[in-house]
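Of the protein chains in this complex, all but one are displayed in their positions.
Our next item is chain A:
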Amino acid sequence: MTELLEQKVPFWPEDKISNYGSAIPLLHRPDKHYRDNNWPQNGPSEAKVFSQLSSATKAWTCAFKQKNRDNVNISLLVGNYKVTVNIVRKDGRLRLWINRIFFASNRDRQEALEKGALVSFAGIKVLTGIEFGEGFERKERRYESGSYVQQLLDIIHSPWNADGEEVALEKPEEDRLSDDERESLELIRSFIDSEYELEQITAQQTMPFTATSITARSRATTYRLHYEVHFDEFDYARLLELKPSLLVLLSEMQEPTEVLFEVTDLTPIEKKPVVYVSVERQTASELIPTEAMLGIAALPTLKKVRNAVVDALEAQATKNPWLLSVAAGSYRYSPLKPEVVPLPPSKFPPTPSQVKAINSGAGSDDFTLVLGPPGTGKTTVILQWVKYFAAQGKRVLVTSQNNKAVDNVLERLAEEDDFECLRIGSENKISSSLEAIMLDNKAAELQEKMFAQANEILSKLSLQKSLLERLIKNAPEILVLIRRRDSLRGSLVTSKIEIELLQNKLVELVREISTVKNELQSCQLKIDHVSSQQWPILKSVGEVVNSFRLKSIRKKLGQEEERQALLEQQHAKTQQDSLGLELTRSRSKQELESAIARITGYFGPSESVVPEIIMPGTGSQEVTCAEVEELEALAKRLDNVLIDLTTWFDKLKSERQQALYKMLIENVNVVGATCIGINTKALFRELDFDVVIVDESGQIQLHNLIVPLSRAPKAILVGDHKQLPPVVSDEVLEEVAAQGFEEQEHKDLYRLSWFEHLWNNAPDDRKIMLDTQFRCPSMISDFVSEAFYEGNYFAGVGMDKKQALLSFCPKPMVWVDTCRMANKAEQATNQDGRTVVQDNACETRLIIEVLQRAIQEKPELAEQREIGVIVPYANHVKTIQKAIRRQQRQGQLTELTMPLNELVASVDSFQGQERDLIIFTFTRSNPRGQVGFLADWRRLNVAQTRAKKQLVMIGDSQTLMKGATRKEARDSEFKLAMQLLRNSCVKQGALLDAVRFSPPSAQRAKRNGQQRAGQQSPSKPKSAADRNHEVKDND
């Protein structure tokens, strides 16, 4: 605050003052007076004014052009003066001549504020023309060239140049996005808008459907409303044809209302015109009449969600910093530094390519592309990433274009205990196996966990509290004990030293006594020696001498004996002292142990919940007096925490569960949702992610992928652009082209998945291919590798050992070739010039035959639902299903208990699945070799690689290979692959004549009906290989 009050700020901030840098040279004639006529008589002299000007550093400047004059004038408001200046050009040089000097008035100040610029400079130098010429123009180029004048005019922002010509001042608009980025955004918008417009047109052009009855349907649900809607036969047939996913309730004026019915089952009851629908919102019953008109809904949600992301990208307000520049092709890649992800030991260790993918995905700062051909363990790799990221406290979004793909991954992830999974989306569309991790259920589970944990925590804290209270009660005694403990410990140390000293003294005394004893002994020996000494001569003299000597020795002996007695006395006393001390010490020790035991008894073993509230004595440290004195403060803190937490949990318990969703879902580490589903609800829009993993991204175009990618700074795209491509509409492409995006690269961005686009353009370190498959017998993967993966797709260990599953199949992959069958041709009709494939009766019969033989031999295949029949054409799917149903009515194939739509389905339905036995029928058989959308060989790849043990392909090799050598043909890649396949089958004895499988009736037909073969003449095939064709059987 004091700092603020002492602060001073310039009224004219620096950014408002233009810096001229140097002095402004103004020229004058010494013989001329420049002061205004109204100059006061007692006003300063011209010299004084010039002097004041020379020290000025700031002035208001204006430029003006006098009427009917070309040149521009400048005025400078400096302090109390206004100086007007003429810009004069002479000999091509620009000079600033003083015109007049005034006393500044209020009006001048007004003008300065109105049109002046504040300029700072290093003084105004008033010079003569000669001085300027010699001192400035000659020395500096800017004066010679006159740029110093222009610089002053530039500062003034004058619309006039020095010659008086008006110039246009334009400030370029700043743009944060590059042109390429803007164009990319527009292109994406164009995709989104075109799709919606076409959807709207379809919706508008479709006649409404009359619902004769709309009634509630009982079904397990969390929040949705479920209805059963009856239609008349005609409308029902139209619905079956159009297969809408969303219907809208129409008002009496046939205008769409807000009530939307999501179609959950178009054919719930056989042969009855009934459709099951559900409503997401809690729509009041009066809004849903018992009879109504329904229309096809063009739902703007998709468009809104995607466009909102585009807007966010434009505003650079997403969490993803690279998405737009990568899309625009302007991203600067930095080298990817793979992490070393610790992988737990496993019975099935990851392959080197899996390890590489895991490490690269973990280490990337932007994105990683993982190409995962069939059976190469994509889900295993995804699991490892999720584990790794979850362990780091990161949240992962697992997404894909459709619910099924998301479910496939989530089903695997949900088995793990290391992290919490949540599945977001419509309960109608999510696998029932994931019910437990859907929002309501997951929230309930998390809430339960939270409160269970809360109870545990609260009880532990309460325990701590009661222990503290007990300690506080006994604190005086504890303090006495601690003091006693510390004092005893001190005295023990002292006594130990004292005892040591006494022990040393004893040793010393013993040594001294020993010395004395030796001395005594020596004296005795000397006495004996002297006493026994004989004097042969001078005996009496000798005796006298001896007597003296003996006297002397005895004297010494006496002294030593006295000393010995004294020492022994000292020794005895010391020993006694030592013993006494040891006794005391031993008692002290016992007392110390007792004190410690009593202290410990008070504190006892206790557990601290958090390190911030630690009970004294819980660690290895002894309790101190200070800690005991702090007990009350600690108890107070603990009590406060306990009160706060109790209030907190009571409040949470009283809240509605939904009110806690936002809080609860924060505990989730992994969220599974479709690309669009993650952004449709506000609750999830606020959830932040660290990583997004997109599965099956080989099927997702950029305008769909932007939604999940915008949610996290890092992405891992897993997919295979050599399997099914994205759903592409030719009409959308036309609409996009009509909006100006008609170049091939624009179309490709819509036609191809963004994964494929990136795979073709990203640096190599961003691309990892999983190359080893553990699903199919090697015979299948070897063919697929050579045909579609340039030989880079390998069979894992053991795959080459897989034997044929069925006795009638010599190899795990066989081709039942119908080329020699009499009635092999497809059945097709011509609708509006388009060939609509209906059936291939021959192949249908063969499928039934193969099914019968397979089930007869391996009934467990049917029991375990391990059979799949993959059929490219939807009408053919239906005829095969009908044929099976017919068989079942006749008591055949009754072992097949699985729903027929799961047994027999299109290639698209089978992507991501696997079965022990796969029967794949090509359907197409015609003399012209037309294969329609089979030409997209990616379908063949998908179909073949669904087989875990046995693949049985049924088709006419003549049709399928015809024209393989025509390299320019649209279907040449497919046909070359078929040629390769046939050669491979022939080589390995896997090409089987279909006649072998023909039932007797068919064999008769072969004999009798040769002429019928080939009568069907399919019309011209249509070019686009899109999913709509498959659905509608159009070629």
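Some notes on this structure:
Heads up, the rule we're going with is that contacts are C-beta pairs under 8 Å (C-beta built on N, C-alpha and C of every residue); 3 or more make two chains touch, one makes a residue touch a chain; residues count from 1.
Methods note: contacts and distances are computed from a predicted model.
Of "GAF domain-containing protein", "Nitrile hydratase subunit beta", "Methylmalonyl-CoA mutase family protein" or "Elongation factor 4", only "GAF domain-containing protein" is the UniProt protein name of the chain excluded from the display. Interface note: of A:23, A:343 or A:450, the residue touching the hidden chain in the full complex is A:450.
The missing chain, though absent from the display, is touched by one residue of A:466, A:533 or A:640; that residue is A:640.
Residue-wise, the contact with the chain that is not shown comes from A:612, picked out of A:31, A:233, A:255 or A:612. Between the chain not shown and the residues A:500, A:528, A:666 or A:734, the one that touches is A:666. Residue A:110 is the one among A:110, A:251, A:657 or A:807 that touches the chain not shown. Seen from chain A, the chain kept out of the figure touches residues 1, 4-13, 16, 106, 109-110, 113-115, 173, 179-180, 182-184, 186-187, 328-329, 393, 395, 450-451, 453-454, 457, 609-613, 637, 640-641, 644-645, 648-649, 651, 663, 666-668, 688, 740-743, 745-746.
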